[in-house]
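Yeah, one chain of the complex is gone here, protein chain that is, but the others are all in their spots.
Moving on to subunit A:
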């Protein structure tokens, strides 16, 4: 039974934050086909901190201190402060570097962080990154929104929301990490790159089938944290060279397919910025969409956990060898449109520690985020499973599953998954 509860998040004010230095007028950036294909989705990332790092600083208010470093950061990202415009003749989308700034929202939350993580669900968490749909004329609509949410216990959640047209999960994370570096007065580890060299041989892009129109389904999200021991237990059933992603993707695929036998294929999403490769196709600091999608069909997906994991592993290896092309001919709904999509974030784990790079976004030295939530808007009804590196490092992983409501409920009660003893957070008030 649904309780109609009003949100515990209250937005107090909205303002705009601009860069410190004016941008050179007249520059534009053309969005690639991949960017436009991802356009129907939105990205929502929330960084939870135990204490408010902006209370120390030269200004009397935390908002004042936040604005100083955010302005400095925006000097390097004219892409983020610009505005979208659509060319009328050829339908191309451009970002005009017009210096308009990002929207900043201030909100308070009527809970402590622990209460929140235990009781909020994906829908309520979306309030921490309040989003406004793009109007018909986007020239005065801010594609990036930063929200500062204050908890009763003094903790802070920094929310970043943006269109998937401008950036993907990796570069949005890098943006935040760069901000924390600016705040700590450290040199940036990955100064952003906005333009890629054109692909050497323009291959005609194969047309991908557009997803069938479906009735809108109510989606829900659950976050399950698997400890390194649990992941090892899972990996023990898989071939020796399988990565945690392979094993967990296989696990979740099998459990979701067991509940919904109509699912026939699995789409794997891989980021081309993999630093473990000798010569990655896309530099790590590229700011924009650098994703590759590929589908595994039914025949590869039947079988035990180990077999499926093995197939996934080989498939991922194959994808990594392919060239990256930003010229994908597809219409929207890349995540969960045609098939259940699994997002591979192994490239976001640090090489030595295995900890996710998002947990390095320290605004105050020594204070890592308590948790980082990822969520994607407008996921298709087939669903999206994101396997992200964890805070504690090693082979621990945090899996965020966005599926139709009933499937999420089933998944959280599924015995096979519960055998791995995941910690469930942000699943709503479940006992």
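The rule is short, and it goes like this: contacts are C-beta pairs under 8 Å (C-beta built on N, C-alpha and C of every residue); 3 or more make two chains touch, one makes a residue touch a chain; residues count from 1.
What we mean here is this: contacts and distances are computed from a predicted model.
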If you look up the hidden chain in UniProt, what protein name do you find among "MAK16 protein", "3-ketoacyl-CoA synthase", "Myotubularin related protein 8" or "Proteasome maturation protein"?
-> "3-ketoacyl-CoA synthase"
Option from A:20, A:191, A:275 or A:304 whose C-beta touches the chain left out = A:20
Residues of subunit A touching the missing chain are 13-18, 20-22, 24-26, 64, 67-68, 71, 83, 98-101, 140, 142
